Every structure is written in C-alpha cells, then in structure tokens.
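Before we start, here is the structure in question, set down as structure tokens.
Just one protein chain is left out here, and the rest sit where they should.
The chains carry the letters A and B, assigned in the order they are written, with residues numbered from 1 in each.
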Amino acid sequence: MTASLEVCGLAFAYPDGHQALFGVDLRIERGERVALLGPNGAGKTTLVLHLNGILTGGAGTVTVAGLPVGRQHMAEIRRRVGIVFQDPDDQLFMPTVREDVAFGPAAAGLRGPELEDRVRTALERVGMADFADRPPHHLSFGQRRRVAVATVLATEPEILVLDEPSSNLDPASRRELADILRSLDVTVLMVTHDLPYALELCPRSVILSEGVIAADGATGDLLSDETLMRAHRLELPFGFDPRSVPTRP
Amino acid sequence: MHVPDGFIDAPVSIATGAVAAGAVAVSLRGARRELGSERAAPLAGLVAAFIFAVQMLNFPVAAGTSGHLLGGALAAILVGPYTGVLCVSVVLLMQGVLFADGGLTALGVNITDMAIVTTVVAYALFRGLVRVLPRGRRSVTAASFVAALVSVPAAALAFTLIYAIGGTTDVAIGKVATAMIGVHVLIGIGEAVITALTVGAVIAVRPDLVYGARGLERPLKLRVNGELVDAPAARPEPAPAAARVSRRGVWVAGLATSLVLAGVVSFYASANPDGLEKVAADQGIDEKTKEHATADSPLADYGVRDVGDARLSGGLAGVIGVGVTVVAGSAVFWAVRRRRSADSSASSVPEGV
C-alpha cells in the first residue's frame, strides 16, 4: 500500500535568504495520526506549506498517496491534503459558516441537496450544525476552529494537516476538539507545541529541529526521553508524567 | 478629497464613469497577470483592506494636525499598477456605498483622479526612475518618494481638467488649478515621505513582495547537508511589461522630456495672468491671502521672483520644481542609505506563516 505522505530530502530557503529546511525525510502510512513536534523556528510551518505545494522551489520531493507534488497535479494534491491553518480567520473567508463549508464541495461542482447534505454532515461532525447561518467572526475562537476543521472535512481529504490545533483554546474547547479529531477516520498530521495533546491523540511523533527530522517514534517514548527533549527545547508541563497517562486507542 | 454630488455636472459625471469603468475593466485583466489569476481576488482584497486601514493611520505633523496616506502610489509600487488601480477603486466604491463618503454620481470622477491618475502617474514615474537610477534598494526608495510626490498634484490636475469641462460653477480654471495643485503639492510631500518610508520598510524585510522592485533580488543559495547549492528558479513571475521593451537610454530620454515639458507647459500656463491673487487684489481681500504659508517662498505662485517676463518666470518655476523634486528624492535616498546600513543587522526575519 502506498503511504499517505512521503517526504524525501526536502530543503528550502525563503526569498530573504533564511533557510528553514535542511533535508527532511518523513513517511506517514494511511490512517496514522502523527504529531510533528519541534521548537519555534524549527521549520514546522515551512514543512506543512510544502505538503500541498504552496512552497516549492527548494530541493527534494513530496508525494501524497503516490502523487508527486508538482505543477501538473496541483488541484488534486490540494484536494487530497486538507490543511487547517492556525488562524481560523485565514480559513473562514466567506460571509457565513454555511457558505464557507460549502465552498470546497461547490468548487468541485456539487450543487443542490447533495451540497446541502455535505455541508450538514461536515458541520455535524464538528458539532456546529446549529451555527450554519452565522457569520464566522460572530463565533468564539473554539467554534471558529471547529468550523475551520469542517470546511476541510467537507472536501473529503486523504490527509488532514492541523497547524497548532489546540492553540488559543480554553480547556473545554480543547477537549471537544480532541473528541472530534479522534472520531475522524482519516490520516492526521498534527503540528503542535502542546505535548500532552500530542500524547493524547497521536500514537507516533516526529521531532523537527533545525530543519531536519531529529527523532521519530512512539509519542510516549519520545516524551519520556528527557535528554532528547531537552536537546530540542521541548518541555512537558509542570508535573506531567507521560508514563503515567493511560493510553487510548 | 472625495468629490461629492453636484460638483461636476451630469454628462461629465457619466463620461468619467465610463472612463473609470473602462480603466477598471482593463485593470481586472492586468491584475490577473500581476497576481496570477487564482490569487487575484484574495490578494487584491487583502491589499484593498490594507489601503483602507492605512488611510486611517494618522501621521502627526505638528501641533495637533495630522495627515494620512492616500495610498495610490504605495499600492502601485507594492502590488503593481493594475492591482493598485483596482484596490483603490474598490476602496472608493465601498466608501461611497457604505459610508456616503464621496457622491454616488461622483464615483467616476473620484475613481478617475484618485485611483487611476495617481496610480498610473506614480508607477510610470517610478519605473522610469528605477531604470535610470543605479540598481539597488535605495534607488527603489528614492523612486517611490518622487513617484508619490508627483502623483498627488497629478490627481489634483486631473480633477482640475474634469472641473474645466464639467464644473458647475464658473470659477476661473487658473484659480482652481492654483488652489488644487498648490494644496496638493503640500499633501504630496507628506504622501511622498510616508510612501518612501513604507516601501523602504517592506523592502528591508520582504523585498520579493515589492512589485516595483522585482528583478533586483540576488539569486538564492541553499545549504543541503553543509553544501551550498543554487536554488532552482522560483515561480516564473510575470515581468512588468515595461521592463522588457525599454532600455535605460529610453528612460533617460523620457525623464528629460518630462523635464522640458514641465518647463514648457508652465511657460504657457503662467502666461494667463489671472491667478487667485489678482482677483484677491482687485476685490480687496488680499490681506487674508497674504498669510498663506508658502507665500514668501521663491516659488510662490509658480513664478520666480526678479524675473520680469511672466512666461519665462513660470517656465523656470516648472523646471526648478522638477529639480527640487529630484534633489528631495536624492536626500531621502542618502538618508535611507545611512539608516539602512545602521539597522540592516537588526532586521529580523519573520517565520513564514
């Protein structure tokens, strides 16, 4: 079976000369939930932007479900890779929630009852069906984040990429989002600083540090390795012991 | 300077509306080229929102007065002339429809002078100067200064022309021109300083985002496993059309021509003796107008003192005006160069997204 995502030797520098990636290798199988950990400035966002070809022009290759990321398949690649951005305001650009969730499927040609159905289903999966006709900026931050997830789910992606999904969420919204993510049956790559969240949701983690993959393994093992954690500026919250947390499916 | 309803008569309002619609239609196509057809809507929309926001940013001058940016020149230099026209037009449209700022029938007039003339004049001048000046970021800043400086009185001149054709009151056109252009030269200086500083600030951090400075970046180097390799050429950006057909010599000639034209046009324009001051003197209200701030400057009233012949003096004033513009531009050029070397090490790089 082909992997959902395969990254080989990826290197990239920004136009101002700042180099963010120095040869990244990563393979994610279908159905896996993987956390991408790393300190600020490690190149996490840069890596994410390569997954659907937003950033190109560096060295190396990215393949999504067997399809290489490149000019010729860009539309299909971008349908397959659903990115939920850190700032829901970037994601929610339409005047109402319903129109925003409908945007993806409507762009793919869906109309009428079929479209309504897709929108309702996506909103129900994130528990936001009652807010369909509200404008996005009238929602709380947590609600906007959930709608942002729905907008991507509505296009039925191969891999769901979440950039800092738990940032700026209060504890209740954080737990609600975790429940939603766990209920989804898609490949997930989750970029996060929130280590307990990674442990709760992702069996496997990779650490990106200084533009390369520095470690790759079971989330519990990585988080328990104090030397490794310290070397990459990763810190667990005070009093949190990864070994004492019951594992979830 | 949003023109309200009733300033310009109906036929001319409709005609300028048609001109504006045509220019917007051309810009819609041009903006797709500048931004890429897919990216045009969100990028132009966000730039329009930026222009809208930055017009509310107050630049204090002194003693409680403040100015703000009009943004036509800035938009043209940062995102290209077509996108610039489009963004400023959308801002004007929304201001008219949402905030009753500028008359609905005057939309054509407002778009023509504030969106089209400023942007086109600024960009043409900017490209011309960038061709002539030595390659580099400082030249871009200096060119931005001059482009913005000229663009504002150019818009005032365009308004004067429209007023000459369709104005509802027969104020002598010389007076309208003097008042409009005089005031707007002052506004233009503020606009120029802010525009040049803002372009300089953007170019220091993201030179690739400055449309007018494309082609001035250095090629990228990548380090992979400790070795330096050349980055493959980035996305093919549409080169500004002017860049392909023109040569440095053509631009020098163009600049020289505009200098001569400025002189000649002023020469004839100033032959018409009925300025605001003449009427003022005739009507006995000159005591008030004498208080005008720049009245004592040698260029006041567009005539050079101690030169007897009205035409000659007006023409000289035009040439001196262009000269001053160039000198002022060079001053900014040097100032920015000095600053840049000071804080180039301090400018940090924002992490991508």
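Here, contacts are C-beta pairs under 8 Å (C-beta built on N, C-alpha and C of every residue); 3 or more make two chains touch, one makes a residue touch a chain.
Keep in mind that, in the parts below, contacts and distances are computed from a predicted model.
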item	value
Protein that the absent chain corresponds to, by UniProt name, given "Cytochrome c-type biogenesis protein CcmE", "Cobalt ECF transporter T component CbiQ", "Autoinducer 2 import system permease protein LsrC" or "Acetolactate synthase small subunit"	"Cobalt ECF transporter T component CbiQ"
Given B:Gly103, B:Gly188 or B:Gly212, the one touching the chain that is not displayed	B:Gly103
Which residue of A:Gly23, A:Gly104, A:Gly211 or A:Pro242 touches the chain not shown here	A:Gly104
Residue numbers in chain A that touch the chain omitted from display	49, 52, 54, 74-75, 78-79, 81-83, 85, 87, 89-91, 93-96, 98-99, 102-104, 106-108, 135-138, 151-152, 154-155
Contact set of chain B toward the excluded chain (per top definition)	4-7, 9-10, 13-14, 24-25, 28, 31-32, 37-50, 52-54, 56-62, 69, 78-79, 86-87, 89-91, 93-94, 96-101, 103-106, 168-172, 175, 193-194, 197-202, 204-206, 209, 276, 279, 283-285, 339, 350, 353
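As a convention for this text, only the chains that are shown with their structure count from here on.
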item	value
Whole-Å gap separating chain A and chain B, where each centre is the average of the chain's CA atoms	43
Chain A to chain B touching residues, read off their complex	9, 11-20, 22-23, 40-41, 45-46, 49, 55-59, 85-86, 93, 163
Chain A partner contacts - residues on chain B that touch it in the complex	42, 205-208, 217-218, 220-225, 229, 231-235, 349, 351-353
